[in-house]
Structure formats: C-alpha cells, structure tokens
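Take this structure first; my questions come after.
Chains shown are a subset, placed as in the full complex.
Labels for the chains are A and B, by order of writing; each one numbers its residues from 1.
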Amino acid sequence: MSEKKLALIATKGTLDWAYPPFILASTAAALGYNVTVFFTFYGLQLLRKDLNLKVSPLGNPGMPMPMGMDKWFPVLGTAIPGMETMMTGMMKQKIKKKGVASVQELRDLCIEAEVKMIGCQMTIDLFDMKSEDFIDEIELGGASTFFEFAGDADVQLLI
Amino acid sequence: MSEKKLALIATKGTLDWAYPPFILASTAAALGYNVTVFFTFYGLQLLRKDLNLKVSPLGNPGMPMPMGMDKWFPVLGTAIPGMETMMTGMMKQKIKKKGVASVQELRDLCIEAEVKMIGCQMTIDLFDMKSEDFIDEIELGGASTFFEFAGDADVQLLI
C-alpha cells in the first residue's frame, strides 16, 4: 500500500489562520502522510524567521469575544486603536494557558516531521520581500510546483 | 460502483459563510454522496443550538451593498455602530424573500440526510465553549478524526 499524500495551500497571514495549515500538516505527518504545503499571498508571513502575526476581530463577527466585550464595543469597538494588539495578546495568552502549542512550535514540529514547505516566488517578488527573512528549511516555487505534488495527492485543501 | 464521499472542513462562523458548508453538504447528500463535515475554529458557531450568526461588510468590499449605500458610507460607513446588525437583518430578509432556506433549515436538512457532523474538541477547549450549547446530533473529534474520512474521500474542501 502506498503512502497517503496531503497537499495544502496556505494563503492567510494572521495569527488565527496560521493554525489550520500547521495543525493539519503536523497531524497528517504524524499519521504517516507525505505532506507538502505551498505558502502564497499573505501565507508567506507564516514562513518568516521573525514570526510577528496578529489577529483581527474586524469583519469577523464569528470570533468569540472576551466576556461582555462585544456589548461594550459593538462593531466600531473592534476598530479602536490598540484593539488588534489587545486581541492578539489575549489570544496568545489563552493559547498558552490552554497548553496549545504556539505557531512557532507547530512550525518546528512540521519541520521535524519533514513536511515540505514551498514559498511562492511570485508573492516574494510582488511584495518586495527578502528571501533571507524566511526560514532556511523552505524551497521556492510557483503554482506549477504546487500542481506537481497536488495532482497525485489524496487530500488537497486551500486555507 | 461504490458511493462517492465528500469531506468538508467548516472554519468560519458568520451568517454568509454558514451557507457554503450546509449547501454543499446537503446538495452532495441529495446526489447520493456520503458526507462528513468537520467544524473547527469559528465554524463551531454553526453547531450551536441557538444560532445567532451575523454578517459583516467590514473588510469585504466584494459584498454587494444595498442600493447606493456604498456611496453614502464609503468604507468607514461599514464600521459605524449598528451597521453589522442592519446588514445582518437585511441579508436575512433578502434570503427569506427570495425563498432561500435559512441556515437553521439547511442544517436540519443535513441532519435528515445523515450528514455526519464532527465538532473540534480542541476549539471547544480553547474558547471555553460548553458542549451542551451544541446540537445533539454531533460527535466530537480532532484533526486526526478528519483525516480518517478525508483520506478516502473523492472531494475535500476547506471553507
């Protein structure tokens, strides 16, 4: 029986959306999947050496707010200066308190589990990013690189 | 010929993004697919007994606004207090007027069609949610539970 394959595309660069690709990739790797993740668009932020991800409650009324806060700051409250920093701090604290791994730890876990990570060259060029800002464990490629492995993968997901 | 299988991950918890998972799941079930949906992150909101979903125009300039409203409230307008509630009401009204099923009705349809729904235990723990707030028809599980059925599914999508 051949090994199962998982192909992910990670397109988002916020603290909350950093979890799905790294959780899915590390879980699948632990289950014996051969995993490749293509990081493109805002998802490139997840490959930075210096991870500085933020979470925003703006435009996401699906986010559970700390007790009663949504009563005090209805909608506009989520746009007041400092709210993004505060929510980011609260989410990080909650994650730590609950014993959930940090994004950094999950990424390290993926590297140890030999998850293949590919950064999108076009995005790097478009936003004038510097390749030395990214971790060393990645390769660079384009959408055609993605299809090389996705075409034969058992599971493909875009996050 | 064996039955087709659909595996969905529902990660969003707003009124508008509640439609894709329930529409895709109920349609596939009607076509004879065996369907499993894994609800995680903000998607857990879709499993609450008391559905109280909202829609936000914030950060989504792709949302069609009621006639001329975008001329009167350019960008910032979408952040004024009450706008989220108003847009939620307008969307619910429009959906009803057009004869489109409500999220509640679509969810009931999925239950009747024996769509299997799994709530993410880690999300419940992380956000201190109470399992009694969720409908009885669900099971709880983790990312590895998702791969159990996604690995053999014909179609997998993350919403």
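We take it that a residue touches a chain if its C-beta (ideal position, glycine included) is under 8 Å from a C-beta of that chain, and two chains touch if they have at least 3 such contacts.
Note that the coordinates shown come from a computational prediction; the quantities given were computed from them, not determined experimentally.
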item: With 2 copies placed, total copies in this complex; value: 3
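Quick note on the criterion: only the chains that are shown with their structure count from here on.
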item: Where chain A and chain B are represented by their mean Cα positions, the distance between them in whole Å; value: 21
item: Chain A-touching residues of chain B, taken from the complex the two chains share; value: 7, 9, 11-14, 17, 40-42, 45, 53-60, 79-85, 122, 125-127, 129, 142-144, 146-147, 150-153, 156-158
item: Residues on chain A engaged by chain B in the complex (per definition of touch); value: 4, 16, 19-20, 23-24, 27-28, 30-31, 33, 58-64, 74-76, 78-79, 94-95, 98, 100, 154-159
